[in-house]
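Apart from one protein chain that is not included, each protein chain of the complex appears where it belongs.
Naming follows writing order (A, B and C), and every chain is counted from residue 1.
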Amino acid sequence: MSGVWGNNLKISIFGESHGNAIGITISGLPSGVELNLEQIDKEMKRRAPGRNDLSTARKEGDIPEILSGFFNGKTTGTPLCAIVRNSDTRSKDYGEIKELMRPGHADYTGNIRYAGFNDYRGGGHFSGRITAPLVFCGAICKQILAKKGIEIGAHIKSIRNVKDKAFDYINVSKEQVISLRDLELPLIDRSKEELMRKTILEAKDQGDSVGGIIECAVVGIEAGIGDPFFDSMESTLSHLLFSVPAVKGVEFGMGFGITKLYGSESNDELYYEDDKVKTSTNNNGGILGGITNGMPIIFKAAIKPTASIAKKQKTVNIEKKKDENLVIEGRHDPCIVQRAIPVIEAVTAIGILDLMKGRDGWNL
Amino acid sequence: MSGVWGNNLKISIFGESHGNAIGITISGLPSGVELNLEQIDKEMKRRAPGRNDLSTARKEGDIPEILSGFFNGKTTGTPLCAIVRNSDTRSKDYGEIKELMRPGHADYTGNIRYAGFNDYRGGGHFSGRITAPLVFCGAICKQILAKKGIEIGAHIKSIRNVKDKAFDYINVSKEQVISLRDLELPLIDRSKEELMRKTILEAKDQGDSVGGIIECAVVGIEAGIGDPFFDSMESTLSHLLFSVPAVKGVEFGMGFGITKLYGSESNDELYYEDDKVKTSTNNNGGILGGITNGMPIIFKAAIKPTASIAKKQKTVNIEKKKDENLVIEGRHDPCIVQRAIPVIEAVTAIGILDLMKGRDGWNL
Amino acid sequence: MSGVWGNNLKISIFGESHGNAIGITISGLPSGVELNLEQIDKEMKRRAPGRNDLSTARKEGDIPEILSGFFNGKTTGTPLCAIVRNSDTRSKDYGEIKELMRPGHADYTGNIRYAGFNDYRGGGHFSGRITAPLVFCGAICKQILAKKGIEIGAHIKSIRNVKDKAFDYINVSKEQVISLRDLELPLIDRSKEELMRKTILEAKDQGDSVGGIIECAVVGIEAGIGDPFFDSMESTLSHLLFSVPAVKGVEFGMGFGITKLYGSESNDELYYEDDKVKTSTNNNGGILGGITNGMPIIFKAAIKPTASIAKKQKTVNIEKKKDENLVIEGRHDPCIVQRAIPVIEAVTAIGILDLMKGRDGWNL
Partner (left out) sequence: MSGVWGNNLKISIFGESHGNAIGITISGLPSGVELNLEQIDKEMKRRAPGRNDLSTARKEGDIPEILSGFFNGKTTGTPLCAIVRNSDTRSKDYGEIKELMRPGHADYTGNIRYAGFNDYRGGGHFSGRITAPLVFCGAICKQILAKKGIEIGAHIKSIRNVKDKAFDYINVSKEQVISLRDLELPLIDRSKEELMRKTILEAKDQGDSVGGIIECAVVGIEAGIGDPFFDSMESTLSHLLFSVPAVKGVEFGMGFGITKLYGSESNDELYYEDDKVKTSTNNNGGILGGITNGMPIIFKAAIKPTASIAKKQKTVNIEKKKDENLVIEGRHDPCIVQRAIPVIEAVTAIGILDLMKGRDGWNL
């Protein structure tokens, strides 16, 4: 069912792109956690549109109002709800959507799923905008995880055919993943920025869009987090990742590439270093049997090209039950990969905190 | 937490490779479903080892005994539990496991997770053998889905570098996916069988192992199944898929490949055919916004090379807290991709039935 | 964990008495349900304080703002969130609460549970005020159930020693339970109103409070709703009822009284009437084996006397770690039984809709 997720944390998300407000309620947070609201705000801004020429011109404050569960600067331990009011929603831009199903969007599937009663304006509950509350929630989880020595960061592994370097699966550091958060286009090899920017803007000029791959690292996580069946670390993270609009693939460690190796190559050999167990390679991305082994968690998520494009497309008019051409008006992101990064980090933080909280002995 | 999954079905799995029995309890099945026990048996055999020279010589009957929820040949609607007794378990083969952590296995992570109290014999609860109850459950779900006109089938997309053809994302048929189930190595391009077999046996000869990619198709599913946040079709399936041992990547439709397209290429245009909405391409694998659009669901899963190999490997002895070499004795699969196929199909059936049962108006 | 409930509906509640707002998100509602907002408002008013001299003078608008999941007058099927802003909250009245634990309240247990970080003002998340969102949610569920021919109504079975008549367990009608909703003190035997009112006002004059018993009837529900283990109708309703502050007992049908009968007296004999199965008595309150039998569901809930009283009480000061006397200032309800009635009805509607939605074939 739409809306609620979690075992040891429970999140309940709500909202439509052009409704009164979007938001999230987080149940199960520990009490007494001092929240850095500025840092939350900073995360919200990373996702917000209108920051530069690479994203839609639609401006949204995305300032969350905390309604509950927060008292004297700290979490109370009771459900924490925050909402973000919608504004600058030019509803007139979306008049045709009711009838003309945008290809690549959830217009048609949402219409069938909800028997035509869903709020279709701006994609409604399917809008990428609904990920803003996830970023809010993830920002809180990140702060809690940071107290445990865990940092999560991601970079653009590729935009279309332009590739960044990969993380060093063994030596990726907290400093590195943190520093990526300040970049407009988070890259390890900054020399690729120019080319990526050009790729995005060229697509924009053509009324088209591009996608890409996000690579994420979780550094500082201890061994023993996750479960075999059915709440493995991979299961938990992929469940959340595949709920993020536009994600079409998820792989851990070497992922699909591991299928080309021999077992003698793919197995990560173990050794002791300063009384700690390490692995000499990290092809499994820090997870074995669904459980962390203390190495960095590494995964990639495939983000498809933005579905909203300015080019003429063929589609169906479900009211008139006939084929028609569609030209989507309005402001659109030529690429959402960079805006998806804080969302990917956020759901990763949420998933990991949920699993950690489920361990006996867990405490802040 | 380990063990229980589902919203509208609930499955509870249990067992260790060398314990008394493994099994599963399925709650929420409709009542009055006539079960074809022969077909269940056939599915169990597809996964069972010892069938040919491509898998381990360990022979297991894998005959499930139904303990409850089944009366006069039909489901009662109350929880259905089935168990499979363990036999032919040469415990002596696994004596070293207690101390020497096998690379690529969950020995170390399981030891940390359960503070050393887990049953380490034969991988215990982490053994691939624990997927047998999933196949049992999936066989029941498949029979129910078949009554709804839905068929699920998979083939080996690749073993190491040997590739099969891909499904036709638009025209894959029920007959095709059903017919694949009878093949020892399910392939679309049967001419690749020889080469794949050779690749597996060469690895076996070298005391090594190989992995591969499984491509799965769900044919006949109606539009409107799945939810946006957080129980999207992709979230649901990936959650289950990543609980299957050895799965390291999951992608829907074009998956990671979609990131190399322009939006104008990746968007699946819609049109009417005989009053039904179809798409002219199926890059999104039959799912948009987490919800089926009536086209075939297509996804791929990466299966890593079998972790158990005969070659000498470096690892740690956690009792003596020092590095050692390990040579794993016993019988092992040089490749588990073909045995994983019925498991992949099974969890797919389970996930889809769960989502379908959650729809208002669902009925057998 | 605090906050989330439900299997086929999911509700997520939040808020503190003196925070920014309280509210609820309802996931899993069917789409296309036309909501009668006036009727929702009417239910909110039944619970709201300040209506007469029997309740606290604190005035609250209790006007819910729907933030999502509602479009063109109908539910969208995506999560519906509504909030109620807090106002008229004289925070100064509650200054002492931080240190002095009010007897009969959750001050001490909440303090321990949340390590002192909970919002203590006005009882915070433990305030009876948090039931307002439940009434909102129940009002929606009631409208859906009414379309199915089900009506829920309750009366005051007793206030202290003053007793109303009981429902006729067999013949209670929809008209009767509906008509009770309009009464300030919902009674079957209206001649008891005077005495009850007097009992309440006398307690008020003495700075004291009284409690009572609520008897609730669900009329028009079909047979077959509920499950044996663990979501029996009784389990589901009692779970929700015991989350309502001040409820200390729940009994179905004859409840504790049934223990004084012989089996030959307590067994409800069955017979056919117009091809429908009925029972000649209804000692089991319409439920057998956790499942409805088509007779009215009858249950009672014990509501303890309001914990806030004006009389001097002994308690502990947890800051100074010593015993002290406490006199609670501010405005209080001498009796909350009549205000609890719409809450009891609301959670009953929520519980029943959840169980009904879980049935195969359920549809609006």
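FYI, contacts are C-beta pairs under 8 Å (C-beta built on N, C-alpha and C of every residue); 3 or more make two chains touch, one makes a residue touch a chain.
None of the values given here were measured: they were computed from a predicted structure.
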item: Option from C:N52, C:S87, C:T109 or C:S179 whose C-beta touches the chain left out; value: C:T109
item: Contact with the hidden chain (one of B:E65, B:E175, B:E194 or B:E329); value: B:E65
item: Candidates C:H18, C:K142, C:R160 or C:R339 - the one touching the absent chain; value: C:R160
item: Hidden partner chain, residues of chain C it touches; value: 1-5, 7, 13, 101, 103-106, 108-110, 112-113, 125-126, 130, 158, 160-161, 203, 206, 208-213, 223-224, 226-232, 234-236, 238-243, 245, 247-256, 258-272, 275, 277, 279-280, 283-285, 287-293, 300, 302-309, 311, 313-316, 318, 321-323, 358
item: Chain not shown, touching residues in chain B; value: 1-4, 8, 10, 12-16, 19-23, 25, 27-28, 31-32, 65-69, 71, 74-81, 83, 113-119, 124-125
item: Contact footprint on chain A, counting only the chain that is left out; value: 7-8, 30, 78, 228, 357-358, 360-364
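Criterion: only the chains that are shown with their structure count from here on.
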item: Chain C against chain B, contact positions shared by both copies (same if over half, else different); value: same
item: Top-ranked pair of chains - ranking by C-beta pairs in contact; value: A-B
item: CA centroid of chain A to CA centroid of chain C, Å; value: 39
item: Between chain C and chain B, distance of the C-alpha-averaged centres to the nearest whole Å; value: 46
item: For chain A, residues contacting two or more additional chains; value: 1-4, 13, 113, 125
